[in-house]
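Here the structure is laid out as structure tokens; the discussion comes afterwards.
A single protein chain has been omitted; all remaining protein chains appear in their positions.
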Amino acid sequence: MELLTELMQYIMNNQSELLALTVEHILLVIYGVVLAFIVGVPLAILAVKIPRLAPVILSVANILQNVPSLAMLAILMLYFGLGNTAVIIGLFFYSLLPIIRNTYVGLQEVSGSLLDAGKGVGMNSFQLLTKVQIPLSLPFIVAGLRVAAVIAVGVASIAPYIGGGGLGKEIVSGIAQRSDIKILAGAIPAALLAILADYLLGFVEKYTKKRTA
Amino acid sequence: MKKLTLLCTSLLLLVVLTACGGKDKETAAGGTFFEMGTQDYTDPKIIAYMVKELVEDQTDHEVNVTENIQASPLIITAMDKGDFDLATLYSGEVYNNHFDDDQVEYTTDPDKTLEQAQKLFDEKFNLKWFDSLGFENKYTIAITEDLAKKKNIETMTDLGKYAKDLTIGTDSAWIERGDDGYRAFQEHYDYSFKKANGLEISLMYEGLKLRELDAITAYSVDPEIKELNLRVLEDDKGFFPPSTASLVAREDTLKDYPELEEIINSLTDQINEEEMTQMIYEVDIEKQEPKDVAKKFLIEKGLLK
Partner (left out) sequence: MEFIRNYFEFWRDRYPSILEYAVQHLIMSALSLVIGILVTIPLAILLTRLKRNFLKSLVFNIANVFQTVPTIAMLALMIPILGIGMKPAVTAMFLYSLLPLLRNTYAGIQSIDSGIVDAAKGMGYNSFQSLIKVELPLAMPYIMSGIRVTSVYIISWVTMAAVIGAGGLGGLIISGIGFNDKNLIFTGTLLAIVLAVATDLLFARFEKSRNRTRRKTI
């Protein structure tokens, strides 16, 4: 109980700083995930169009996903320097697999009869892609974004170890100073962000599902 | 579909625009920003805020402090790349695998260690390694006073008799370090612990308190040594290297802003071990902010009004 009041007090006293860190955290996640979206969706399309490439693309994304986060950031720092750039690239790598895999599955789910119908109306393969396949696989793509965003919120928390920002700053300095209050003041908003991302994108997913159904 | 394209392009724009944005390059007074990095323990943080206070008091420049970088080699990499201008480093860093074996000569002599650090980091990384700030912060081995009394342990050699039943807590790097790490320690003192447990530095003391660790590689200035009533064992066979603290700056930055050099030199030999321990105590145990502790010290020393 005492911890709770102390925590409330700490949050009240540092609210503007905590807010700034929260915003920074959100931006890190958005950049990482959006970059992965921009790169991942075309890669997934490529994997569907050229089936021989599919295992290569998926395995590379899978390997990237399994690189331990501390190692990923330490290695990226060597190339991209200190700070948020390396963190964003790291989040981008981690987001690739969920986005590529989901988009790939989504595009393949679009059944053959629909494609035939499209061809029947005289669509070329580009039109088929943009007018039939992508719109129909939107729920899958959004589901991929959702997984990616939740993971990214968590991974971004260790950004301060390589000079990045975000709520991890509170958590890491809380560990260094052995202050549970600080750790909680960083961890609770971070957890809320993950829940929020999960909820919001879950909502979008449901909406797109309804539209495509 | 149109909506989707619109969404994609606007997101792309957002990313590109903000990526180009970048931060301010000039202070309000027309000076520049110096970037200073600190490790995740407390003494470099306090020193960083001292430098910040002095620079902002005496010049138009400002200092951005980035705390909690995971390890000192990352700081050196960042300085090499130009991301940091300043940092606090310890002369023992010269034995931390930055140079080839034939370049560094391992010694426990403090002056020779500092000299090597000054020479080698300048040659390889173009960094100016200043003279000592006045305090040393080196690895030692500490155990609880209880254990020390019960088994009559005073030196690291004494500890050897019981080591096979003891777990030592240390920062992960020490286990793998070369000349001054656990491997070399086992050879030098001819004994091993039951287990060497690598963990975050701040958690070593937590482990001692919880009795999950029996010994730790403490840092000599840590206030917890007194706070938790620990005994620092005498390094009777002279294993651990000296490690005096110095400010380190990029030569390029110093060339452009020579006034910085003067400020750094004004801190030379100003802080002894006792003073540093007291300041760390105020931050780690009394939970004061490093910034405030640094300022108070500078005022007491008459370096700041």
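To keep things simple, chains are lettered A and B as they appear, and every chain counts its residues starting from 1.
The criterion applied here is as follows: contacts are C-beta pairs under 8 Å (C-beta built on N, C-alpha and C of every residue); 3 or more make two chains touch, one makes a residue touch a chain.
Note that the structure is a prediction, hence the values are computed from the model and not measured.
Student: With respect to the chain omitted from the figure, which of B:Gly169, B:Pro223 or B:Pro290 is a touching residue?
Tutor: B:Gly169
Student: In the complete assembly, which of A:Met8, A:Leu70 or A:Leu200 touches the absent chain?
Tutor: A:Leu70
Student: Would you indicate which residue among A:Gly81, A:Gly106, A:Gly144 or A:Gly174 is in contact with the undisplayed chain?
Tutor: A:Gly174
Student: Across the whole complex, list the residues on subunit B that are touched by the chain not included here.
Tutor: Against the missing chain, subunit B presents residues 70-74, 76, 96-98, 169, 171-173, 175-178, 181, 197-200, 203, 206-207, 210, 212-213.
Student: I need the residue numbers on subunit A that touch the omitted chain, in ascending order.
Tutor: Residues of subunit A in contact with the hidden chain: 62-63, 65-72, 74-75, 150, 153-154, 157-158, 167-168, 171-172, 174-175, 180, 183-184, 186-187, 190-192, 194-195, 198.
Methods note: only the chains that are shown with their structure count from here on.
Student: Roughly how far is subunit A from subunit B, going centre to centre by Cα mean, in whole Å?
Tutor: Centres of subunit A and subunit B (C-alpha means) sit 34 Å apart.
Student: Show me the residue ranges of subunit B that touch subunit A in the complex, using the header's touch definition.
Tutor: Touching subunit A: residues 1, 4, 8, 11-12, 14-15, 18, 37, 40-42, 66-70, 74, 77-78, 81-84, 200-203, 205-206, 283-284, 287 of subunit B.
Student: Can you tell me which positions in subunit A touch subunit B when the two form their complex?
Tutor: 27, 31, 34-35, 37-38, 70, 74, 77-78, 81-83, 130-131, 134-135, 138, 160-163, 169, 172-173, 175-179
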